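My questions all concern the structure below.
The other protein chains are all here in position, but one chain of the complex has been omitted.
A, B, C and D are the chain letters, set down in written order, and residue numbers restart from 1 in every chain.
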Amino acid sequence: MTVANPAKPAVRPPTVQPDRTFWLMLFFIVSSVLLLVSHSPEMLRNLGPLGDVLRNKVIEALVVSLFLANVLFAYLWKAANWAKLIVGLGSLLFVLPLAGQTDTSLLDLSIQIMIFAALALGLNIVVGLAGLLDLGYVAFFAVGAYTWGIFASPRFGEVLRYYGENPGSTGAGTLAIGLVLTAVTAGSMVYIKGLQARVAPTRLSDRSFLLAGIGLLAGIILVARSIVVLSSGSAEALANGISPGFFWLFLALSIMAAAVVGLLIGLPVLKLKGDYLAIITLGLGEVIRVLANNLDLYTAGSQGITPVGSASVPWFNSLAGTLGFRPDQYNLLFLYMLVLVMIAVVLLVNVRLDQSRIGRAWIAIRDDEIAAQAMGVPLMQTKLIAFATGASFAGVMGMIFAAKQTFISPESFNLLQSILVLSMVVLGGMGSFSGVILGAAVVTLLNLRILPGLGEASANVSWIPQEVNPANYNRFIFGSILVAMMLLRPEGLLPNKRRTRELHHGEDQEDESEDGNAGGLKAGGDVYSAGLATIKEDDRPGGSR
Amino acid sequence: QTTIKIATISPLSGGQSNLGTQIRNGAQLAVNEYAPQFKKLGFNLQLVPYDDQADPATGTAAARKIAADNQILAVVGTLNSGVAIPASAALAPSNLVMISPANTANQVTDRGLANMNRIVARDDSQGPAGANFIMDNLKAKKVYVLNDKTAYGEGLAAEVEKALKAKGVTISGSEGTEEKSDFSSIVAKIKLTRPDAIYFGGIYNQIGVFIKQLRGAGITTPVVGGDGLDSSELPTIVGKAGANNIYYTTVAAPLEALPAAKTFAASFQKTFNNPAQGFGAFGYDAATVTLKGLLEAIRANGNKAPTRKMVQDTIRKGTYKGLLSGEVSFNSVGDRKAATLYVMNIKDGKAVLETSLPVKPPKN
Amino acid sequence: MELSVLLPFIVNVIVGGLILGFVYAIIALGYTMVYGVLQLINFAHSEVFITGAVVGFEIFRILQDSPMNGYLKLLLALMSAMVVSGLLNVLIERLAYRPLRGAPRLVPLITAIGVSLILQDVLRFLEGLQGRFDLTYTLPAGFGNKFCAAEGSSCAPLGNFLRSVGVDVQLKDVILVVVALVSLTVLNYVVNRTRLGKAIRAVSQDRVTAGLMGIDSNRMISATFLIGGALGGVSGVLFGIKFGTVNAYSGFDPGIIAFTAAVLGGIGSIPGAVLGGLLLGVIQNLIGVMNIFGDLLGIDNLGTIDASYSKIGPFIVLVLILIFKPTGLLGKSNVEKV
Amino acid sequence: MSSPTPSAHLAKDGPGGTPMLELSDIHSYYDHIHALKGISLTAHEGEIVALIGGNGAGKTTTLRTVSGMMKPRHGTLTYLGQDIAGKPAHQTMQMGMSHVPEGRRIFPQLTVRENLEVGAYTLTDRKLIEERVQEGFAYFPRLKERENQLGGTMSGGEQQMLAIARALMVNPRLLLLDEPSMGLSPLFVEAIFDIIVKLNREHNTTVLLVEQNANMALAIAHRAYVLQTGEMKLSGRASDIAKDESVRKAYLGDE
Partner (left out) sequence: MIKTTIHPGPAAPASAGSILEVSGLTKEFGGLTAVNSVTMNVPERSIVSVIGPNGAGKTTFFNMITGIYAPTHGSIHLAGRSLVGLRPDQVTEAGIARTFQNIRLFSSMTSEENIMVGRNSRLKSTFVDAVLRTRRFHESEHEAREAARIMLDFVGLSRWRNEIATNLPYGDQRKLEIARALATTPKLILLDEPAAGMNPRETEDLKALIRRVRDELGVTVCLIEHDMRLVMTLSEYITVLDYGSKISEGLPHQVRNDPAVMEAYLGRGAAAGEYGKEEKPNV
């Protein structure tokens, strides 16, 4: 056979992007105007038939999507830096809040998108960079949410009251014991670490370290318990939770709490490979949810905690007030700004870690654990850092989520949420920061805007029977879009360059596993798959010699 | 012509879509029925359904979106109290009234929101009612209390347990389960502890399977539940053989009893090719209350479109008669002032009225 | 509480767990087959298996009034479910996984989730057309009876014996176990002893090299999906028979536990999946009755562990076991040669 | 052990007639890397053809293209008179080819015996398969010792033996060998070349041999091709190539 098409040129000509400053600005202005108009009832009223078009919920969802695309284009397109800056900051700091003034749901939507984006960024570290499939990621989100939720709600008063009534044998003595235990164990942990730095760690020293760790945990629990008991007198005063002033402290605490839970979960399970890890994290995610559902005293169980407080920043409120926001919007606007800052921080940390030796170590263990270890990369430590970093992002976002919802219950932290975040990561492009943010935006927009818009727009169309109203088949539509996107762009919407290289490794080859590394999570080199095992008694390794 | 919309928020996809769709369809039927009246007044009445996927965050997002649509003047929803609580809070600032066809958790109205109303009984009246029935009619001394670990089921079961304990009834077991298929260990426990009655706070398609397995193991102990059991599907799931000795409390009279309900059931079946269940009726009732309130607000506003605040206040103040579940009026926090709780008994696969008793919310 | 009451109780809890375990086991095999060959957690399997349950429901419904022998109905239901689920699985593979052969492994995982969502709504839609949501099986007469209860029948001694030790099973439970055992045996034979099985295992380890052996890997993958789907069909019908009611969404939870069972036993191992399934079934049930033991032994903390924890029991056991045996109970310890 | 020599009963330039395998102007790519830039090559029935060249010359790519592991983008490829360009590997293998791939590619989780049995996938006669397994064991007694060891845990050289034995299971008409001596101890290097010659003589097997051990490869081959950066630099009788000054310098390590 003579293959008809002539050989392609060996090297693709580098595509030179034209400068699109003008188009970017134009797009920004047009979409901003559209957004503002379509969310201002007065203007819509004055527009007549055009207003009706804009009022259509599908159109409205599209307008919102287009507007958000601004930020994307500012990032993607080649344009003057000032234009990018204007578009990026203008969209996020000016136009969006402005539109949010008339349509609060835009703020809610944006916060939700950014919460998910941060979650996706966190999971991206774990899955995309370090190659650890975590299906229980939402657990850390829950930890963050409950950390704040418990303290900043009437729950805290309930807990104090409970301990006031049931102090057990806890008292000042316990506090002292707890403090001593904490100090001693923490001290010995530091000492052992120091020792291990000088002398090679032995099994014994590792064990003692673990033991000391357990002791430390016990100490902290004792201290916490006695503090709670001793302060139970103020249960009445704290009936509505702690003062919102603690918000900032808890921002740090929620990060730490989630990171610690990440470490605790990670320590036993990170030794496992591939999908063993996936299913065990899935399980632990469920464990955390079920615990939240059962520890009624702390979490109010299935009833959920409400109302959860939020920070109250007087100067911000007065600023928002002068800008024409309604008091009920202050908090949402505040959280919007906060989440913007947080996402910038998360992104920064992500990028910086990625371009450091830690990032390289992550990718190395993803590619080949054994070679990475042989090159001096400590496996557990590197994985734990990934796990804890990912967890901490989820933790802080969990707290913001709790503050935004003012209500948290275990339902919000189920397996489906973990899967949703994972799909954002993969959809956007594993390992690519801009990609996963886009993935989060697309999925969230789809779920919170486009699909509902579709349902609403078709609700009163006479020829669509109610039974097949799209609002009834959100899963079908979402699933189809997911499948279609994966089939059309398996590398993700904004793929990581590294990944693309892997994926397009050889269209002419029968298969990618050609190179023994077809699987994104598979070690390079020889392919070792679980396969279907035989059951022959005698086929343990080792011959008959 | 001005368009006026009412919205529903309920799960239209996922495992609870069956119930959520019932609510939406019930409301749709009411809208269909009232549209001509609105038309006469020069309004184009529409229903816009939102899917909350039984997820609080999605429900809140839907609520905020609804709040932003000025044509929407009222909301019927939700199915899950867990969604209703944050959703109503999100609607509150824009004075958008919400009328719940299903949410029984105390917290829903205990927060005292001006916009949140419900036409169903609170858990703390449904619970004691169930408990009283267990003691007085079933004469049970020992009760096994189960719940489905949702805000609804657990809240209700807790109220029942509290009431039973207060009256000195022994609780031989109390636990929650998310299991939907295999109840063998619970059945074994029940066999072991031999209660006189079982209370299960939850929804019919879980409880039905449970009862079936219970009866399969030869246990004929009465099973009592709340409004979550109000479904024509329950006897089918339990199966002919076991569909006896099952009781539940509900605010809607048995559909067979009312002529109005018969027409409702028929047109529901006709419109949606789907038999109406309890929540369909509640959805219909909640929407009817909403629409009647709307009409009243329109009239009060000189046949002009009222503001949301007007609608909210009108509905809270009004009294609505002739609903499937009787007369509706709300107290200061939006609880139904007085309702009749019917205790239904499933006998040989048919729901029949066992007793009825009036209930009142704690505040008035 | 005296032993005469407690013993049957424990026996029953365990037997109930074992029966449940057989259901898990056979669902788990569908996951394990597909996982074995593509290293893909086929999230859509829960819907493939529920499709089997729906098919079974329809067959029993249609034959409801026919005078046909109950076992024949069962056979018909099983067969149809196997065919439909098997073909469905093959179709899914063709459309949603095959185009992604070279992609990173998480990509087909996400499509699997997408397919799972699609199928849920499709099933709901199809049954919704007839105004149904919860599908309740109408079993042939006698299936729900106690096993070997009729005095004088040839198996009455067995039935009497079982009841004397407190085992309380129905005919359908026995049917379930028998069908499951038969399917497991057949599958084990096929995978380990036949040429087809060897080829599937070769493909699962290295598709390209399998091609160099003259094996058409796509056909083998299709065959695997067919077998896995057919097993899913069987498990669906068994699930329906055992628990009576299914709906489009009821596959998700047991699916997760079944996959956990597969992992616990060692992913890829057939006997492992069975062992894992049985173990999880029993554990789930035992956790559910912990409070009874707690009350008996006077241990307060045990008393709070009740059915609300039974769903996470499997996961906790999984963590504990995997910490000591990182490749599952019967999984090969994968000493990697470097 | 006799020092391997070309099979005497065949003409030095191989038998005439229509070629068994013919590549002409083949271009193959790895994405944008142009690995084969129009190479042509023929092998007649019963010939041993050696393919030599430096690192990255495209030897492996050539074998992969022939066996169907990758598609050529351009050019013709005929085998036994049939056009096989773009045919997937499993089809060409069913036409009597065998390929010992670079890097051995043993099935790690199958036992040694199972690896061999899978190698005989296209055969159905159980007795014949067993015979061939024993034949393989006879070539490499180490495999027999380790019959039930998992392929993946075998040592590098043992895996190489297994890969060769596996390819011989079907008694191929065309054998593609990619560096069969790699990782083998000197004793076995000789054994391998003996086996190749034996197969060629006794079964008239055609062999396309890629070797870094060019001295030995040229010693047993009838004809040889020299590849360099994806292009065919030289071809001719093996003995002539072995004498070529530039070849000696570039590949044989002569100064």
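We adopt the following convention: a residue touches a chain if its C-beta (ideal position, glycine included) is under 8 Å from a C-beta of that chain, and two chains touch if they have at least 3 such contacts.
Keep in mind the model is a prediction, meaning the values are calculated, not measured.
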Of the candidates D:A120, D:M161 or D:I195, the residue in contact with the absent chain is D:M161
The listed residue (A:T21, A:T102, A:Q373 or A:N414) that touches the chain absent from the view is A:Q373
In the whole complex, of D:M20, D:L184 or D:L208, the residue touching the missing chain would be D:L184
Hidden partner sits against subunit D at residues 1, 3, 5, 30, 33, 52, 54-56, 102-103, 142, 153-158, 160-161, 179, 182-190, 212-216, 218-219, 239, 242, 249-253
Even though one chain is not shown, subunit A touches it at residues 200-203, 348-349, 352-353, 356-361, 363-364, 366-368, 370-379, 385, 498-499, 501-502, 515-517, 524-526, 540-545
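By our rule, only the chains that are shown with their structure count from here on.
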In terms of mean CA position, the chain most removed from subunit B is D
Subunit B and subunit C have mean C-alpha positions lying a whole-number Å distance apart equal to 35
Residues of subunit D that touch two or more other chains sit at 68-69, 88-89, 107-110, 114, 150, 152-153
By the touch definition above, subunit A meets two or more other chains at residues 290, 293-294, 467, 473, 475, 505, 510, 514, 526-531, 533-534, 536, 541
Residue positions on subunit C within touch of subunit A in the complex are 32-33, 35-37, 39, 41, 96, 99-111, 113-118, 120-122, 125, 128-129, 188, 191-192, 197, 200-201, 204-208, 211, 217, 256, 259-260, 263, 266-272, 304, 308-309, 311-312, 314-316, 318-319, 322-323, 326-328, 330-332, 334-338
Given the complex, residues on subunit B that touch subunit C span 13-15, 17-18, 149, 173, 175-182, 184-189, 191-192, 205, 208-209, 212-213, 216-218, 233, 236-237, 239, 241, 269, 272-275
Contacts from subunit C onto subunit D in the complex sit at residues 195, 198-199, 201-202, 205-206, 208-217, 332, 335-337
